[in-house]
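See below for the structure under consideration.
For this depiction, one protein chain was excluded, whereas all remaining protein chains were kept in their positions.
And then chain A:
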Amino acid sequence: MNQRENFFAMLEGKKPEFIPNMMELYKICILGAERADEPIVSGRDVFGVNWIVTKEGAMPEPNNFMFEDIADWKEHVHFPDVDSLGIEEAAKIEMTDVNRDDVIVNVYSPCGLFERLAAFMGFENTLCSLVEDPDSCREFFEAFADYKIACFNRYIDTYQPDVITYLDDLATANGLFMSPAVYRSVIKPAHQRIVDAVTSRGVIFAQHTCGKCEKLMEDYVEMGVKIWSSAQIINDLEGVMEKYQGRLIVEGGWDTSGPASYIGASTEEVIAETIRCAKQYGKYGNFILMPSLLTENGNSLLVGDPRLGPMIEAWHEVDKL
């Protein structure tokens, strides 16, 4: 089986031949989202939010809020015309020379419902609003879901992706930001519409949520999410893989707070972590490795890293199932 055949076998709950490594599995596309959601260089996004991009990633400028009261969102939020974003051009650039017979085309869409509201008004204001003015939050989330859906339809038309990965970090290292009840009542209805819009067009929906978010897995699976990514080890990954075998793929596994993720981690430490992931999670048959290697210059997957070669070599010695 090649990467693509192996991936679909896993998705359908059949036995894959090997454990995929996301570095080899996907053609990840980010340029559409760069125009629609968050920039990859410092500056304002299409909504006017100022982003600061460091070697660790992008984030809205701290303490620079567009509004602080959710009841005011309509005065400040103006949705761009999707035709004006240039998604077609982005797709043309990114899809040149992609071998669709082998890899899985995965379009990333950062800044989901919760993160977008936090980009506008900061995390504290957003979190307070969820419980103090849930009606205005719901109204905002529904409107933003309409925008996301319009963008996703355009991605599907132009990229013809296999997977869309929707990123929304709803949790800290200790647990969910908000109670499951608040998520279900205020965010989930709009989130469900986004999932439906993608899956109804035959595209696989991947949900990226960092942190300890396992309490939402039942919701995600029930909503039609097929891949949970950046699955961090603060969650009971084996429990999740066992419970949702054939229904959910867990992509992650890397100890993002452990020694292999420290700056200056040795090649031996990186290889040891790679082997641990394969041995501990591979046997469940619904696991994709998502390594998280960082250097002084940023994410190794983007800036290169001499440890990647030996890591992949070591992976291929242990990835067979």
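Operating definition for what follows: a residue touches a chain if its C-beta (ideal position, glycine included) is under 8 Å from a C-beta of that chain, and two chains touch if they have at least 3 such contacts; residues count from 1.
Definition applied: contacts and distances are computed from a predicted model.
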UniProt lists the protein of the undisplayed chain, choosing from "Amino acid/amide ABC transporter membrane protein 2 (HAAT family)", "Cytochrome C oxidase subunit IV family protein", "Cobalamin-binding protein" or "AtuA-like ferredoxin-fold domain-containing protein", as "Cobalamin-binding protein"
Among A:T96, A:N174 or A:S200, single out the residue that touches the unshown chain.
A:N174
Which of A:N50, A:S136, A:S185 or A:S261 touches the missing chain? It is A:S261
Extract the touching residues of chain A with respect to the undisplayed chain.
52, 54-56, 59, 62-63, 123-124, 127-128, 130-132, 172-179, 182, 256-257, 261-263, 294, 296
